[in-house]
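Shown here: the complex without one of its protein chains, the others still in place.
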Amino acid sequence: MTTTSVPVKTKQTGLLAGETKNGIGPGEKMKALLYFGPGKKSWEEKPKPLINEPTDALVKILKTTICGTDLHIMKGDVPTVSVGRIIGHEGVGIIEEVGTAVSNFKKGDHVLISCITSCGKCDYCKRGMYSHCENGGWILGHLIDGTQAEYVRIPYADTSLYHIPAGSDEEALVMLSDILPTGFECGVLNGKVQPGNTVAIVGSGPIGLAALLTAQFYSPAEIIMIDPDDNRLATAKKFGATQIINNSKENAIERVKQLTNNKGVDTVIEAVGIPATFELCESLVGPGGTIANIGVHGKSVELHLEKLWSHNITITTRLVDTVTTPMLLKTVQSKKLDSKQLITHHFKLSDIINAYDTFQNAAREKALKVILSNE
Amino acid sequence: MTTTSVPVKTKQTGLLAGETKNGIGPGEKMKALLYFGPGKKSWEEKPKPLINEPTDALVKILKTTICGTDLHIMKGDVPTVSVGRIIGHEGVGIIEEVGTAVSNFKKGDHVLISCITSCGKCDYCKRGMYSHCENGGWILGHLIDGTQAEYVRIPYADTSLYHIPAGSDEEALVMLSDILPTGFECGVLNGKVQPGNTVAIVGSGPIGLAALLTAQFYSPAEIIMIDPDDNRLATAKKFGATQIINNSKENAIERVKQLTNNKGVDTVIEAVGIPATFELCESLVGPGGTIANIGVHGKSVELHLEKLWSHNITITTRLVDTVTTPMLLKTVQSKKLDSKQLITHHFKLSDIINAYDTFQNAAREKALKVILSNE
Amino acid sequence: MTTTSVPVKTKQTGLLAGETKNGIGPGEKMKALLYFGPGKKSWEEKPKPLINEPTDALVKILKTTICGTDLHIMKGDVPTVSVGRIIGHEGVGIIEEVGTAVSNFKKGDHVLISCITSCGKCDYCKRGMYSHCENGGWILGHLIDGTQAEYVRIPYADTSLYHIPAGSDEEALVMLSDILPTGFECGVLNGKVQPGNTVAIVGSGPIGLAALLTAQFYSPAEIIMIDPDDNRLATAKKFGATQIINNSKENAIERVKQLTNNKGVDTVIEAVGIPATFELCESLVGPGGTIANIGVHGKSVELHLEKLWSHNITITTRLVDTVTTPMLLKTVQSKKLDSKQLITHHFKLSDIINAYDTFQNAAREKALKVILSNE
Partner (left out) sequence: MTTTSVPVKTKQTGLLAGETKNGIGPGEKMKALLYFGPGKKSWEEKPKPLINEPTDALVKILKTTICGTDLHIMKGDVPTVSVGRIIGHEGVGIIEEVGTAVSNFKKGDHVLISCITSCGKCDYCKRGMYSHCENGGWILGHLIDGTQAEYVRIPYADTSLYHIPAGSDEEALVMLSDILPTGFECGVLNGKVQPGNTVAIVGSGPIGLAALLTAQFYSPAEIIMIDPDDNRLATAKKFGATQIINNSKENAIERVKQLTNNKGVDTVIEAVGIPATFELCESLVGPGGTIANIGVHGKSVELHLEKLWSHNITITTRLVDTVTTPMLLKTVQSKKLDSKQLITHHFKLSDIINAYDTFQNAAREKALKVILSNE
């Protein structure tokens, strides 16, 4: 989830209301991070959530993290988040309790929480488009209370949680809640990265780096990373980029032309979300190639069909479906993917205000992803 | 080919020059339609072309037609067409002579001429992207002399001509030179039309109708045709559209919402080529759907990524590759495709000036495609 | 389901036991067809089933049918069916009651029952392989009581039932419980039928005819039907076969060679299930082609790899997943598929013993599918 402007699902209002009424217990308390309007957040006591529907699970958070989207929420950019909402849509935890219809999980199971809630039974879920689930989608830390808390209620637990294999590095798996499936599904799969191909990634932030890491599953010949920040490019190099271009200092279009014999690249992954970077992608893609958009755009962009109409290109957009989570779990377990590289900082969950401060100043702090531990 | 602004392939200049020098014989003469600058054309005598390369064939034209692109050329919209060029890139004919390296064809063979010249040996041809052939592509009636003539030289004959089965209706096959593969490849295949799906086609001109005819190969549940002209929509209905919408009279977006339970369509085919119609497509496509562009655009369009970034959509562009010509030939032969429906008028080739007049006034004349016969 | 030997899912024993204990009410009664060992069946009174799990639905049967598999069960060929089991896995009905976790359906909804039970939350269901569902698969009328009864309990109702649109012909939809998805998924989709291609179908019984009907979604140029029975071939011709071959009278291999210029066909669909017909398929498939097996085989077959190893062919097997049911519903509604053609006889449900007699003597009775109505 890297959102500046997000889709409003009015249908969830009911669920939201239901949750407010019934999903929170009268008795027990916990601590959580609450959004109180633009610029205002607070780590404070809240009632511990309860099982609300037979398909719910209650999860005790072990590790969570902060997403770029959470920063947008905190700035007030996501109007569908109401005041008082608990933020956060990533994490791993332990099952405390399950509803009567939950059969895949039981108390004590270690689980990975998906940022996308999937009911498993609407048309979109059946097509693998969990992001558009008619009863879920991105609701955690958005339309219902989220994971930056000691406990979280997870609807449709059977299809929204994943078992963590014994002996796993749980911090590494927090990266599978959102950022890695986002880079992989929206960037790499949609971009049809193939062995021997040439890939350009515009944007070397956490999400671009997630695309870089997972693009290597398919052994492209070249991965060209483009960003205006030398630090981020150095990280990209360390993570496997074969070429880096600082586009504040050199002409990325000319460099890519040189690197590709004037043919352009097979896949361009947009990992920023502004008109200038999308238009750069349009200039980098070669005939027959694909532009896979990951960036969350707040404005329309100019699509140069007067040039591209005859170039046999494909442009894709996607909100992460997390349909590849089982596949990604196997790649982490088999050490094909070292997701832990994305983690730069560690905090106690109770120290979350400081964690936000670090993450917000990512350039200064050289921060990628932070881990918050509920100890 | 339905082109207002076309890609210039400067690499073909050499070929062009070569052809001017060697490809035209000193002795025999023929008649042909020549472009003499914006608004000026003439049916006049020219030297009959000669075999120029061992891979060439010389074809006597039997039937040809006029394309929307030819009208653009005649208006001066295609600056890469030089004065004196013979126009036309469609037709069927008889082989007169072949070069020493041609092995698939011999004198006397009846052949379908593809609008796209494919060398069969560059990287793009090997990938099936004949439109981007490094030695061909769209050159006929553009960078080299074309088919609105009594004879035409066809480079790379083995990979740019197709045998016409005995007993075929040759007029029906003229529709396979360009318009049907264009509608099929750029619209239907790129649009991933599937059984049971809902398809919208924006633009009910010849190219939109070609998409309509070939979309039915895949048995979609609904094909919604959108155009501001009632006559064209009536034709669409006759050709198999299940719904028609006159968007000069009613709100196409609202109608499509009603027809699709507010979900939008699975495939939208853009068959016009202006910003307004492309933006209409953006409003019609549902989550998980595809916009397949066929239209030739002279200007950039506004892509509403602020809305579409999270809708899991695909946008494709394509210059026809004619890679499906063998498949289309089989569908015509087996009567799965009645391509002759597109033909509304007949002329003698020598009467081509009148044929242009009719085709140019398509609305008044209720013209779709005209056939010119070299009798 | 066209089964002579079926996969035993011992894991369902628990579910079976559970169902015996709790799924049947003490009070109300209904009539049902029971299997009492090889050759013995009876239409008799049984307790009406009850909701057993929160994900169950109780359905009142409106229409059901008999499958070739049911004949095998009655002969004793399916040892996993216990004595006393209610047979049947197809039908349409009305929801009587739903469990607390069912959200897609409510009392009074008209529903199509899928022959495959899908839990929607195991790994196989997430991959669209409902046939291998770890909690379902083919269990109806096999490991749990089935649809040849006045009422049936449907586990995992949300993902195993489908809404019937108002105004539908419900008899036509009974064909979507099993036979049409089987022909389509196992034969047509696995066989990659494409526009312009040549398809051979070996076996012109109900399942071969279901493949024939649904193959036409993709507009192949030729569909060659092969069977030793002239009546069945006449039906195939009426249903759209372009060529018919009676292989008891003529050499099918030679005829197909003639029809395909010695190239063989692109797709062969095996719809019988014996070694001789499978080996026939091996002789009919051309280089690059596919053999899609639908037939239920009781013995191994000889695979001529000494010839086929270099022919670039594909062989597929599949137990129907019914993952295309939503697509098929749309094709029936939009009249792209006239599934009713498969129905030849009608009986009252209470007259089921006679219906079995007719269906068992299909050749004599010219029977394809029979409809049993619970009036």
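For reference, chains read A, B and C in written order, and residue numbers begin at 1 within each chain.
The rule is simple: a residue touches a chain if its C-beta (ideal position, glycine included) is under 8 Å from a C-beta of that chain, and two chains touch if they have at least 3 such contacts.
Being a predicted model, the structure only gives us computed values, none of them experimental.
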{"item": "Partners of the unshown chain among those that are drawn", "value": "A, B, C"}
{"item": "From C:Pro38, C:Gly84, C:Pro165 or C:Pro287, residue that would touch the chain that is not displayed", "value": "C:Pro287"}
{"item": "From B:Asn52, B:Thr80 or B:Thr159, residue that would touch the chain that is not displayed", "value": "B:Thr159"}
{"item": "Listed residues C:Val199, C:Ile244 or C:Val296, member touching the removed chain", "value": "C:Val296"}
{"item": "Identified contact with the non-displayed chain, of A:Ser42, A:Ser82 or A:Ser219", "value": "A:Ser219"}
{"item": "Missing-chain contacts mapped onto subunit A", "value": "194-197, 216-219, 221-222, 242, 326-331, 333-334, 336-337"}
{"item": "Residue ranges of subunit B at the interface with the undisplayed chain", "value": "54-55, 100-101, 103-104, 119-123, 125-126, 135, 158-159, 323, 326"}
{"item": "Hidden partner interface residues of subunit C, rising order", "value": "5-7, 124, 127, 129, 131-132, 273, 278, 287-288, 293, 295-306, 308-319, 321"}
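One rule holds for everything that comes next: only the chains that are shown with their structure count from here on.
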{"item": "Whole-Å gap separating subunit B and subunit C, where each centre is the average of the chain's CA atoms", "value": "43"}
{"item": "Euclidean distance of C-alpha centroids - subunit A vs subunit C, Å", "value": "41"}
{"item": "Touching two or more other chains - residue numbers and ranges from subunit A", "value": "none"}
